[in-house]
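The complex appears here minus one protein chain, its other protein chains still in place.
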Amino acid sequence: MDWNYLLQALVLALTSAAILLIATLGLGVVFGLMGVVNLAHGEFIMFGAYTALTATQHGVPFWLACVLAAAFTGVFGAAVERLLIARLYGRLLDTMLVTWGIGLVMYQCAVLLFGTVTPGIGMPLGSVRIGGGVVSSYLLVLVVIAAGLSVALYLLLTRTGYGVLARAVVQDRTTAAALGIDARRLSCITFAIGSASAGLAGAVLLPVIPAAPNMGFALAIKGFLAVVAAGPAIVSGTVLSVLSLGSGSAMVASYGSRVLGDLLFFGATLLLLCRFPLGVTQGWRLKL
Amino acid sequence: MTLIDFSHAPSVRDARRTRRTSLLHGLLLAACCALMPAAANAADPVKVGSIFDLTGGLNIYGLQQSRALRLAVDDINAQGGLLGRTVEVVQADAQSELNKYPQYANTMVMRDRVAALFGGLTSSAREAVRPVARRSNTLYFYSSLYEGGVCDSHTFLTGPSASQQLSVLIRWAVQRYGKRIYVMAADYNFGTISAAWVREYARQAGAEVVGVEFLPLTVTDYSSTIQKIEAARPSFVFALPVGANQTGFMEQFAAAGLGQRMGIVSTNFGSGNQQIVVSPQATAGVVVSLPYFEWIDNPQNKAFRSAWRQAYGEKEPIVEAAVDVWNAAQLWAAAVRKAGAFDTAKVRAALESGLELKAPNGPVALVPRSHHLRQSMYIAQGNAQRGFDLVAHIPDVEPVYENERCDLLKQPAQATQFTPAGT
Partner (left out) sequence: MSSSPSSTPVASAPGRAPAAILRLPRWLPAPAATCALLLAVPWIEPYLANTIASWLIAGLLGLSLALVWGQMGFLSLGQTALYGLGGYAGSVLAINLAPGLGNPLLLAAPFGALVGALAAAGIGWVVFYGRLGQLQGTILTYTCTLILWTASVSLNAGIGRARVGGDNGMSDIPGFVAGLGLDAPPMTPNQTLACVLVVCALVYLGCRWLMASSFGRVVQGIRHSAEKTELLGYDTRRFQLVLFAVSGAIAGLAGTLYAAWGAYISPSIFSAQEALLVPIYVLAGGIGSLAGAFLGAVLVGALSFWLGGGAAGGQATLILGLCLIALVLFAPRGLAGMAGSIARGLARQRMPSAVNASALQHASVNAEGLARIASAGPPRGRVAFDATALIKRFGGIVPVNAVSRSFAEGRAAALIGPNGAGKSSFLRCCSGQYRLDGGTITIDGRDVTRWPLFRRVQAGAGIKTQAPLVYAELSVHENLWIAAHRVARDARQAAVAADEALAAMGLQAVARLPAGSLPHGGRQWLDIAMVLIQRPRIVFLDEPAAGMSGEERRALARLLATLGSTLAVVVVEHDMEFVKQLGGHVSVLHQGQLFAEGSIDALRADERVLDIYLGRNAHVQAH
């Protein structure tokens, strides 16, 4: 038993899961609070990545570029919600189709504007030795970022006024409206938060995943599956499903082949949906 | 009030639906009437079909390929055309979408009655066009690097096959770096077959493949691959990532500092604009074998380059697929002149009689039995200025595998693709 290899594989499994988690949290928030599966999530990630890339190419420091990317993508998401998604309240499948169309349009626009292969930025922060192998320190930073983002969203949803109101609207929209809560504005804010999170993900992942029009696609697909399998508990469910599915498939990839890892991911989601039709956390008392 | 009443339906909805259906049927009918053909008219110029990916993910290659075809056709016309007729290009943009290829191919052979088809970058595109060319008895030229092994009476392949590129590359790399090889390739035909050839030539050179990894086309995170490469400690890595993510691998490889400890060789890096897109640190040191580099020094290439720059400007590198297309067009023209006709059977016979061409990448010859090219291979190493330095030139590299398996002179009805054992 090669312990060094195992240790490395575990670390890499954790970092892979962290990458997926950063990319997926925004999707989970939007799905949990609005019931909307945003099929354009991958393209929002791409939007953030290109924003950050353009900013760094103009000399903006990387961390500031990430913040800018989150902000721009959030504003863009709010606009999309106002113009398109707000008209489709209650029509879940239609919303899914519209977001699909939006994603396609964004993808083609990116191809037109940026071309198909774009320069990468180097990995900052050097590397670190773990178990006889070298792991880039930036990947470890990503684990920290993933944890931080989860905690931040959890606090946002439980401790702030916005969070309480948003969850009230999810529980019972009519009563919330009768109490004077503006559900439309809240939906807009929720979608903006989800988009900003996606934009941040694209920017933060730029050293690992170079910006390309289809960069978000693979991440987004795994994200959808993880979120739908997660169930109603927004933050904890997403964290649980991403960690287990993501690291599981990464371990299989380390010891077997990548294709097997991907197939395991899809297959496990299938099985989870069979056993828990409404998501893994469907029976949980902890609703967040 | 209606003259024809279909509305004795059990519900109001059904009545609406039936009326809507009649409307639909009428629309369909009208649409078909609108498609009645205009009278056909004979055309004086002879047409060739061009189906390349001018837009979409593959347009780096497709755009250059179609430009090369136009350049070649202009060159042919400048010399007086073919058999007294000018050559005209019918162009279609496949938009990097596979389902467009059979559609446009069919349109070109049926509507435009092209004398030859040029097109396709990926192997799947070629496989989509091949049966159309056969069914319509049209010649098809596929001009791109690929995994090798195609044996089809109507298809001529002017790009390098994987075995051609790898035979010289592996021999060179084993001599230069050492005998332990790690193979990393995309998990589809091109990748798996190339990996099989690496094994074969490693065996011939007395080297050993210490690890193989196949990655899905969508992967973006290469950390586990880097980890495995480190654990295997090879002398050099053969890297064949495909897609927009190939740059990611190069970057992560360089960032892990692996370039100092082992060599890295490839057969597709530099075939497009990868060397420009990837950071200079990641480009430096990568060794590639291709049949064409822009910096090749011979009179044909000088002329070709200046014609290209004049027509299309200075900005982009001339990719090897472009030169493959140029060669294909010139070979076709030569065959037509030799045959004295545009008829498919006669031109094919001329092509199979052994044609040679002074191409921008040196002299090339079409091998009659396999429909592949005997051509030069160049080995180059990336430098820190996002360019390549030519390291070696091996002339007259035969497509040995294709020549061995495919004999279209003795068995002209073949239409298959041979793959090495184990793939």
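A and B label the chains in the order they appear, each numbered from 1.
To be clear about the criterion, a residue touches a chain if its C-beta (ideal position, glycine included) is under 8 Å from a C-beta of that chain, and two chains touch if they have at least 3 such contacts.
From a predicted model like this one, the values you see are computed outputs, not experimental measurements.
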{"item": "Per the touch definition above, residue among B:77, B:124 or B:279 touching the missing chain", "value": "B:124"}
{"item": "Per the touch definition above, residue among A:2, A:94 or A:172 touching the missing chain", "value": "A:94"}
{"item": "Contact partner of the left-out chain, one of B:77, B:95 or B:279", "value": "B:95"}
{"item": "Hidden partner interface residues of chain A, rising order", "value": "35, 37, 84, 87-88, 92-94, 96-98, 100-105, 108-109, 111-112, 217, 221, 224-225, 228, 259, 262-263, 266-267, 269-270, 273-274, 277-279, 285"}
{"item": "Touch residues of chain B, complete complex, unshown partner", "value": "1-13, 15-29, 31-33, 35-37, 54-56, 59, 91-93, 95-100, 102-104, 106-107, 110-111, 123-124, 127-128, 130-132, 134-135, 187-190, 192, 214, 216-218, 415, 417, 423"}
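As a convention for this text, only the chains that are shown with their structure count from here on.
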{"item": "Residue ranges of chain B touching chain A (in the complex, touch as defined)", "value": "55-60, 187, 213-216, 218-221, 223-224, 226-228, 230-231, 244-245, 247-248, 251-252, 254-257, 272-274, 277-279, 281"}
{"item": "Chain B-touching residues of chain A, taken from the complex the two chains share", "value": "5, 8-9, 12, 15-16, 19, 111, 115-123, 127, 132-136, 139, 208-210, 212-215, 217-219, 250, 253-254, 257-259, 262"}
